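Missing here is one protein chain; the remaining ones are kept as they sit in the complex.
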Amino acid sequence: MGILDKEFSDGNIVITKVEDLFNWARLSSIWQLGFGLACCAIEMMATSASHYDFDRFGVIPRNTPRQADAIIISGTVTLKMATRIKRLYEQMPEPKYIISMGSCANCGGPYWNHGYHVLKGVDRVIPVDVYVPGCPPRPEALLEGLLKLQEKIRHESLTKKQA
Amino acid sequence: MALKTETMILNMGPQHPSTHGVLRLELELEGELIVDVKPHIGYLHRCFEKHAEAMTYPQVIPYTDRMDYLASMYNNFGYVLAVEKLLGIEVPERVEYIRVIMGELQRIASHLVAIGTYGLDIGAFTPFLYCFRDREKILNLFEITCGARLLYNYMWVGGLSHDIHPDFVRLTKDFIKEFRPTIKELNDLLSYNKIFIERTANIGILPLATAINYGVTGPSLRGSGLAFDLRKEEPYSIYDRFDFDVPVGQGLMGTVGDCWDRYYVRVLEMEQSLRIIEQAIDKIPDGDVHSAIPRRIKPPVGTVYQRVENPRGELGYFIISDGSTNPFRVKVRAPSFVNLEVLGELCKGHLVADVIAILGSIDIVLGEVDR
Partner (left out) sequence: MKTPDEIFDILKNNFNDDVIGIEKEQPTEPIIFVNPSAINKVCLFLRDNEELKFDSLMNLSGVDDANGEKVKDNDGSEIIKGGTLSVYYHLYSIKYKHKITLKTSTSREEPRVESVESVWKTANWHEREAYDMFGIIFNNHPDLRRILMPYDWEAGYPLRKDYKNPEFYQGMKVPY
């Protein structure tokens, strides 16, 4: 395994803050809820597939909200779906994070004006951590959004209530 | 006194990994057996038809992209053909050839997703990765042409948004050379896999008469043994110039019209699409792809119904024009919407686990079911 083998073989001690350790553990294995809505879900699938490989950031789709840390709202949220999304969000254990992927989830996207059945932004029902713009965002953009989320988790405090 | 039993209602979706989006199924069960399936749709209803009435004719094209987001090129194709028919304009040869090539590449890409996710539903993870690897190559071809990976807005009324890249012909030929052997690989890996066959053969048999009465089209209809393909039946664009076969289900692993047949028709269709691209790629004539684009699109009063063979079946656009710059009414006959209706018929008497296999074999896209 290379250099790390020697570093830890003699029962070495690593000194760090509990907060940093927790945050590091959390940000390195963000399990997302395997949940697709619309066009962006295809890009999300492409991100998990062979070319872009979401796994290398520790992102693995879980099929139940009860074992998920993050939810990627990938696509248009309709009024019929909004109540269900809220319920899924409420079923997730704390701490939980939300990435809003694509213009539709951010603000209604191309459906903002005449979409009589489209919720104009998922942040009207659940709080969002990271917004990823694009219609649809490229997989690279989603990866960037994930890195931003990791950055956010890295600076979280366990004691102070987050904003 | 005989004991009475009650059926159980089980809810599946809208968040479920195998419903391919936000479909909700209400299953009525007697033990493990399905008594009835009621699909509840509309969780992705994005008001396409209302938008179409509020936009001008060219402005509608990006919204057609977002209906069947796995086959955006083909949605564009159908819409522009309908408007061109209404306007009565001819498009240059070069445009026709490029459209056909793009359409067939899109068909392969769409089938790859269908096959990959079908394997995923049944429990085979590796074919999914293989399929997405090959799909990325097609998306790269689209990307050098129009800059977008998924939603292209590529075909315009009377022409195309961009001409093809100088390298496009060479790269497409490379792709065909690379891709053809992987179909065989896919067959070895998935199609003739014992577990896969056990899960799909003799499951969800769709008799031909039922299929026609329910209006099922596309690979699902051809899986039941009828060689009905609109590219052959009423050739639009320049499909009459190419030589290709229409694969049908033959019941190789079980009965004609079962899940395996529907699946295998898609595999065979990819080969036929490659043949069409091979014939077309060398014959692309010179010309300007923008020359026939009208400056102002204001069709005469009238109606048009234009249908094309989308990867999922018959995609129809019904447009009413009142003579203004906006369509008066656009109705989309979405293949997934119609094909999904037959699900209840197919699932009756099967086990719960088979619902996944049957649903995957119909290959629906919820964006198109709900529009």
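Letters are used for the chains, namely A and B, taken in the order the chains are written, and counting of residues starts over at 1 for each.
Here is the rule we use: contacts are C-beta pairs under 8 Å (C-beta built on N, C-alpha and C of every residue); 3 or more make two chains touch, one makes a residue touch a chain.
What you see is a predicted model, and the numbers here were worked out from it, not measured in a lab.
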Inset, instruction - Touching the absent chain in the whole complex: find that residue among B:Lys50, B:His162 or B:Arg275. - result: B:Lys50
Legend entry - Which residue of B:Ile41, B:Ile205 or B:Val248 touches the chain not shown here: B:Ile41
Legend entry - Which residue of B:Glu104, B:Asp134 or B:Glu314 touches the chain not shown here: B:Glu314
Inset, instruction - Spell out the interface residues on chain A facing the chain that's missing from view. - result: 79-80, 82-83, 107-108, 112-113, 116-117, 119-120, 124-125
Legend entry - Where the missing chain touches chain B, by residue: 41-42, 45, 47, 49-50, 53, 85-86, 88, 212-215, 226, 228, 233-234, 300, 302-305, 307, 314, 316, 318, 320, 329, 331, 333, 337-338, 341-342, 370-371
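We take it that only the chains that are shown with their structure count from here on.
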Legend entry - chain B residues within the chain A interface of the complex: 14-17, 21-22, 42-47, 50-51, 54, 62-63, 66, 69-70, 113, 117, 128-130, 132-133, 135-136, 139, 149-151, 366-367
Legend entry - List of chain A residues in touch with chain B within their complex: 33-39, 41-43, 45-46, 49-51, 61, 63, 65, 75-76, 78, 80-81, 84, 88, 110-111, 113-118, 135-136, 138
